[in-house]
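Note that this complex is displayed minus one protein chain, with the remaining chains in position.
Lettered A, B and C in written order, each chain numbered from 1.
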Amino acid sequence: MRTGVWLVGARGSVATTSIVGALALRAGLTGPTGCVTELSELRGPAWPSFADLVFGGHDVAATPLAKRAEALADAGVVPARLVAALGEELAAVDDDVRPAPVDGTQADRAAAVVADLAAFRERHGLDRVVVVNVSATEPAARPHPAHADPDALAAALAAGGEVLPPSSLYAYAAFTAGCPYVDFTPSTGARLPALAALAARHAVPYAGHDGKTGETLLKSVLAPMFAMRHLAVRSWSGTNLLGGGDGATLAQPEANAAKVASKQRVLGEILGYVPQGDTRIDYVEELGDFKTAWDLITFAGFLGTGMRLEFTWHGCDSALAAPLVLDLARITAAAHAAGRHGPLTDLAFFFKDPLGPADSVPEAGAIADRTPSHALGEQWARLAAFAADLHAGAGTPPAGGAA
Amino acid sequence: MRTGVWLVGARGSVATTSIVGALALRAGLTGPTGCVTELSELRGPAWPSFADLVFGGHDVAATPLAKRAEALADAGVVPARLVAALGEELAAVDDDVRPAPVDGTQADRAAAVVADLAAFRERHGLDRVVVVNVSATEPAARPHPAHADPDALAAALAAGGEVLPPSSLYAYAAFTAGCPYVDFTPSTGARLPALAALAARHAVPYAGHDGKTGETLLKSVLAPMFAMRHLAVRSWSGTNLLGGGDGATLAQPEANAAKVASKQRVLGEILGYVPQGDTRIDYVEELGDFKTAWDLITFAGFLGTGMRLEFTWHGCDSALAAPLVLDLARITAAAHAAGRHGPLTDLAFFFKDPLGPADSVPEAGAIADRTPSHALGEQWARLAAFAADLHAGAGTPPAGGAA
Amino acid sequence: MRTGVWLVGARGSVATTSIVGALALRAGLTGPTGCVTELSELRGPAWPSFADLVFGGHDVAATPLAKRAEALADAGVVPARLVAALGEELAAVDDDVRPAPVDGTQADRAAAVVADLAAFRERHGLDRVVVVNVSATEPAARPHPAHADPDALAAALAAGGEVLPPSSLYAYAAFTAGCPYVDFTPSTGARLPALAALAARHAVPYAGHDGKTGETLLKSVLAPMFAMRHLAVRSWSGTNLLGGGDGATLAQPEANAAKVASKQRVLGEILGYVPQGDTRIDYVEELGDFKTAWDLITFAGFLGTGMRLEFTWHGCDSALAAPLVLDLARITAAAHAAGRHGPLTDLAFFFKDPLGPADSVPEAGAIADRTPSHALGEQWARLAAFAADLHAGAGTPPAGGAA
Partner (left out) sequence: MRTGVWLVGARGSVATTSIVGALALRAGLTGPTGCVTELSELRGPAWPSFADLVFGGHDVAATPLAKRAEALADAGVVPARLVAALGEELAAVDDDVRPAPVDGTQADRAAAVVADLAAFRERHGLDRVVVVNVSATEPAARPHPAHADPDALAAALAAGGEVLPPSSLYAYAAFTAGCPYVDFTPSTGARLPALAALAARHAVPYAGHDGKTGETLLKSVLAPMFAMRHLAVRSWSGTNLLGGGDGATLAQPEANAAKVASKQRVLGEILGYVPQGDTRIDYVEELGDFKTAWDLITFAGFLGTGMRLEFTWHGCDSALAAPLVLDLARITAAAHAAGRHGPLTDLAFFFKDPLGPADSVPEAGAIADRTPSHALGEQWARLAAFAADLHAGAGTPPAGGAA
């Protein structure tokens, strides 16, 4: 199953690390640490192999991938020896990274993306192409009436309107081209009714939002611990210090707000109440891709006794994100091959702000699904069941049409 | 369902906090924070109410409970106003705290305990008495042939032998008196083949070992997180600083070794390998009952990138332990009422070193159950199922005989 | 030497803790932990004894001191037994706490303060009254031409102008009444040319700004360590979480800005360069007066190797501040008695943002003094020399007139 992985933001840190890693895996130069699809509980025939993944993408930047990879090696994110060994392969991928379309109307740019996706699929003889958004985080989108349904949207675009944020325009193009779409960022992406309906119409699955790699990952195991022990969390304050391209973007108040909001939902959902305290993101250039998150949690136990937990997480964001990008590409491709479509709510395990049933286009008579849990253990169980299902069906021709 | 709770080590910090808390709950002076049996997922008709719990116990110390409670109030473990309000009730419980038998042979002492338990049951018209060991941690027991089966044990005791460590002698007496037994400490307790068989013979359930309240609790959610994310834990080092009676005991190398061993098993079981690093327990008198645990975890992600997590836990040990003691008393009483017997492996949620199927006396043709998981989420699921079962059966007369 | 201590913000946490502490010291109920004037290196005959201190002050709040003290006891800031023992003494001080004047023009309010100070001095037969500002932090003052010199200021006030922020109005009144003035807050206080000149005219000393009790205290010993070891600090990021009245005030952006600015100056001055990173102050009600500060410092050593230090400070702000308030009152009173006047730059040890020579009114032909160091060790040496000087002169009648 030859599978295209089209990265929006293909020259960014996460994308570059994903590509270096996949090429290194294919060449047998590294192991799959961090890739959950290689865990014994999730492994199986439904996934395309790493060797089956073919990379391309869009970016507004023009730095060659090999140069980005060297910068990441200097920063300690990827091993220098891998970058040195993979120079040719990286250059080959570079040929499939296209400049993000900038000319004409949004409709023109969407059409250019659709054409790029089709050409990529054809050029490499791919069974399907999964579009993964790993570009810079956008500010929250401004509401627009055209977001409400696909026809209004088509009309607005046809009329030359600039109605979608970039992440949504990519989702629009992906769906139009019959491609699954994964949003690894907190941007709007496919989260508009018009796009949900469009995905349904094209029978493609999509997943998101915002890869869960640091502080929120910890929240998703620690908050359930407090809940299961009936301990009352009084305050939960977090500070995230990071540099890198993502850090620079998040230093801008609007992007920061989008990210912080997606971090805050988790606690309320798991605990059933929102403790005091805020989450901060601060840009510290010197830290580069190595993020330091510090959280202080104060809680009360039996008879009201006050206690506290604090943790410091020194994580390399791209090293945490990249294997998940590969996992998501593999799983979403397999889901598509199996004829799944609509929001893949079973992939909540990967996301800070997972798509829930509210994101589905309700079919007539459908019964509302339970809210997606933010607790990692429950998310894991759902993911394992989903994977088992796909593996069980692998080989059998899917009911509904693949790309 | 009037239920006796007989605390071995009844004048210790954990016991005193449990008693103060239960009395305060009964008087409506506090809420059940920290009591998991009061969570909506676990609540139900099978539990005896807090008002139905009647306390007694053994201790080698003679300090009145009210005085111990005042010391705990001064140390910030329990609120002073509760201790002030409960003076009379504490004095009443004091009447049911007996000096730990010291005279005669082990057989004599066991008989004295059996007599104390019977008298307590009778005096208060109790449906059953759950014996909970919260006395000081013992060094690991020396092996003895009499540990192998109940008849050898009976013979050795009858011959005047001193063959059991104190925690096991209490378990022996409890089973002999038809009482369920819970070991909240890492001591040997019921973990001897002779005692397992004795419990089976008397059809009583038992639970243990070593209440999970701090560093190990965190390990039981953080280690699964690393495992579920396929991150390779390279080292996990822990330092526990604590004062109090328990700290003083654990400062003695033998007791320390017993405790540390029970802490170390968790990681290997969850991760499938044992990372580098040790766990330390150091006595710092000044910290009293407020333990500080610091753990450093180093791990590798995708492409081998090194990262780290460190946490500091400032927990009040007795405030964390006491509600679990009440929970265990309630659940074990309900299990007994429902005719359950043998090791309650479904209570792994509560323990650092939970009883597993290996602790059962295998019945003919029985198939070995899976190892008990140390992952908190899985333990929670088993506990919830166990509770649901007991609640479903509550009211119906149990199949197998209660005390 | 009977010395009045007039606290602006007399019902706040710092003021109440200072008063409780001084009364407890006088009654022999506690020791002088935290009071640097009682260290062997600083002790001596120049200080008024604790028993010689008489308290009064202004506040906009009306809660009786005993009630504030009880609240502080509940929060663990002061021992409940002290508050219980000092009820009468606290009530007596209450009689000397006046409502902050609110009626009329600024000139009227200044006159009312002057009258209150004079009446207090007379009522208790005091040798002098030191005014200490421990009221809520103000936003930075708006510049006004009347700030430039005392005559312009007098004219503007006489004309009914509202030209001074409250902290400066108190300083104006203090100087007018011949009283030394200490600013324990980051507010403007005496830091206006007009007020510096007024202090010179009345020959009174003054000190400030912003008591150094937490993160900045640590900076003032850690930053010199890095400097002395020639290690290159790359980033220094700080997060301060606190509740209490002060936390609530600082949650307001303007006050926050004033405080953060005074925290940031320290690093640049000590290191000779400003590392990356910011300092944050966040309000977390639940933390009350117990502030948690977390700092991450990244630095480079030999050959550029990157390293890091992080610390967490769990300090009780009022317990740290109160003994320094008593120290400052004693030292400033002694300085006044010794005829010192103008900015007491030798008291930099106590402050985040110490007064330097730039704050002096330069006399004709005066040579500019060196910048005050922010390094605690140097500040300590200057303080010790200053104290030695005062003690050496104690007993000798001062050259220039006391109040």
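The rule is short, and it goes like this: a residue touches a chain if its C-beta (ideal position, glycine included) is under 8 Å from a C-beta of that chain, and two chains touch if they have at least 3 such contacts.
Nothing here was measured: the structure is a model prediction, and the numbers come from that model.
Across the entire complex, the residue among C:65, C:93, C:164 or C:217 in touch with the chain not shown is C:217.
Listed residues A:135, A:312 or A:332: the one in touch with the omitted chain is A:312.
Checked against the hidden chain, the listed residues C:228, C:274 or C:385 yield one contact partner: C:228.
Interface with the hidden chain, as seen from subunit C, comprises residues 17, 20-21, 24, 30, 32-36, 38-39, 76-79, 82, 217-218, 221-222, 224-225, 228-232, 300-305, 307-316, 319-320, 322-323, 349, 375-378, 380.
As for the chain not pictured, it touches subunit B at residues 234-235, 237, 239, 241, 276-278, 280, 282, 284-287, 292, 294, 296, 298, 310, 312.
The working rule: only the chains that are shown with their structure count from here on.
Each chain gets one centre point, the mean of its Cα atoms, and the points for subunit A and subunit C are 51 Å apart.
Subunit B has residues 76, 312 in contact with two or more other chains.
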